[in-house]
Structure formats: C-alpha cells, structure tokens
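A single protein chain has been omitted from the complex, and every remaining protein chain is retained in its original position.
What follows is chain A.
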Amino acid sequence: MSFCVYTFNPAAMLTENAPILPKTERSFDTKSITLTVNGKPRELNVMPWVSLLDALREYIGLTGTKKGCDHGQCGACTVLCDGKRILSCLTLATMKEGAEITTIEGIAPSDTDLHPLQKAFIENDAFQCGYCTPGQICSAIGMLQEGKAHSREEVKELMSGNLCRCGANVYIIDAIMEGIK
C-alpha cells in the first residue's frame, strides 16, 4: 500500500532517465560532445564553459557529485575520468570528449551490491552529514588505483585535497585503510 502521492519527488527526478532540465533558447553556441558516464554513452549539447560538474549535475541529472566550492579547494566534486580522479569543477565538459567518466552513482556493481570502499565507509561509520562522501569515495578509489598509498600517513597525504567539515576524517581514513588491505 502506498501512503503518499508525491507531487514533488526528488528521488524520482534523479533516475538515469530523469528529464533533462528545461532549456531555453540559447544565444550562445553550444557544442555537442559525447561522454561515457557510468558506462553509458551520453550525448550532450553544452556551452563551451560548462564544467564537467555542472554537466553531470544539471544536464545528466547525476547530483551525487557535489558542488562545494567550485574552485578546486574542497574535493567535493571529485569524479573518475578514465580511471583517474579529477576535480570536476575545474574541468570543462568539452575537454572530456570521448572520456570515460565514473561518478559515485556508477561505483557500486549493482543496486543490491556496493563497491568494497562503499561497504568500508558504512562499516567504519565514515560520515556525519555525508555531503563530502561522494568526493571522498571517488578520490579514495582514484588514489588506490594510483598505487602510491601504502601507509596511513601516505593515505592522509594523498587524501589531503578532500575536506570534511564534520570531522569524520579519522573514520574515513580507517575505511580507506581497509581498502588497501
């Protein structure tokens, strides 16, 4: 039995098939690009200065990647681009033509299973508000793939671009250390 008739259901708006936001006629030239996002090819018409972050959040409707500062200072917008972690707020969407982008939404193998690092975050209670979490997880996956982190101190060094204002840092490192083992 369903109890609520949602007029506005944000969750429903966020499925992969969510309607793209209304676009007015634009007087700027747009550029057509193709990105592979979480395994799916996406064709987008974007203005040349649109950041990858905005392209993901506003054009594709993947709001998991967060906007924290838009200036490369907090790490909340971290995604994986061809397996490497990048700050999507500092990256122009048009520069990533043909690239393979993985966002937090594409990290779990399925709806019923999670990525080991997602599980480690849960097991280690590695959040409070969770706003920094997508960036932390993507950054950590990228870092682990770089293969440079072996010790706790190295992890701290290599994760230092990701801020957490809630102070969940200790548990986040615990979670990542599990990923290294």
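The rule we apply is simple: a contact is a pair of C-beta atoms (placed from the backbone, for glycine too) under 8 Å apart; a residue touches a chain by one contact, two chains touch by 3 or more; residues count from 1.
Definition applied: contacts and distances are computed from a predicted model.
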Hidden subunit of the complex - UniProt protein name among "Dipeptide transport system permease protein", "Carrier domain-containing protein", "Phosphate ABC transporter ATP-binding protein" or "Aldehyde dehydrogenase"
"Aldehyde dehydrogenase"
Sole residue of A:L35, A:V50 or A:A99 that reaches the chain not shown, by the stated touch rule
A:V50
Missing-chain contacts on chain A, rising order, are 1, 3-11, 13-14, 18-19, 21-28, 47, 49-51, 54, 57-58, 61, 63-71, 73-74, 76, 103-105, 108, 114, 118, 121-122, 125, 127-134, 137, 155-157, 159-160, 162-171, 173
